[in-house]
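Structure incoming, see below.
Shown here: the complex without one of its protein chains, the others still in place.
Now for subunit A:
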Amino acid sequence: MTHPRRDLDSLIHSPVRFSVLAALAHLESADFRFLADLVEVSDSSLSQSLTALADADLVEIRKEAAGRRTRTWVRITDHGSEAFSQHVRTLQEIADTGAIEQPSRTPLKGDAS
């Protein structure tokens, strides 16, 4: 039996990409500026992360004209949603292995407490 950590998705595992997908998993879509502020990264860093996610068909990026400026909207794809859910399940399995290996401590006989 292999350890669950081998099922972790290396693309999603990056902190920025992971946080982006965590936000998008609960939304229909999100503005680029909102994501940058939420994840607390620079525009270029977020742009690189979104490009990597889009290339893997985990997110879709849409640009929309809004008056004089252009707004960039991001949404998670069905594939991205499934991949993220699987990644979270794997993390939960790993966290659970820690709970199995470290059972709750019970007081020894004779302890004052």
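Just so it is clear, contacts are C-beta pairs under 8 Å (C-beta built on N, C-alpha and C of every residue); 3 or more make two chains touch, one makes a residue touch a chain; residues count from 1.
The rule is short, and it goes like this: contacts and distances are computed from a predicted model.
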Fill in the blank from the handout: In UniProt, out of "SPW repeat-containing protein", "Alpha-D-ribose 1-methylphosphonate 5-phosphate C-P lyase", "Spermidine/putrescine transport system permease protein" or "Cadmium-translocating P-type ATPase", the chain dropped from the view is recorded as "SPW repeat-containing protein"
Exercise for the section: List the residues of subunit A that touch the chain left out of this view. Expected result: 3, 5-6, 8, 10, 13, 18-19, 22-31, 33-34, 38-39, 66, 88, 91-92, 94-99, 101
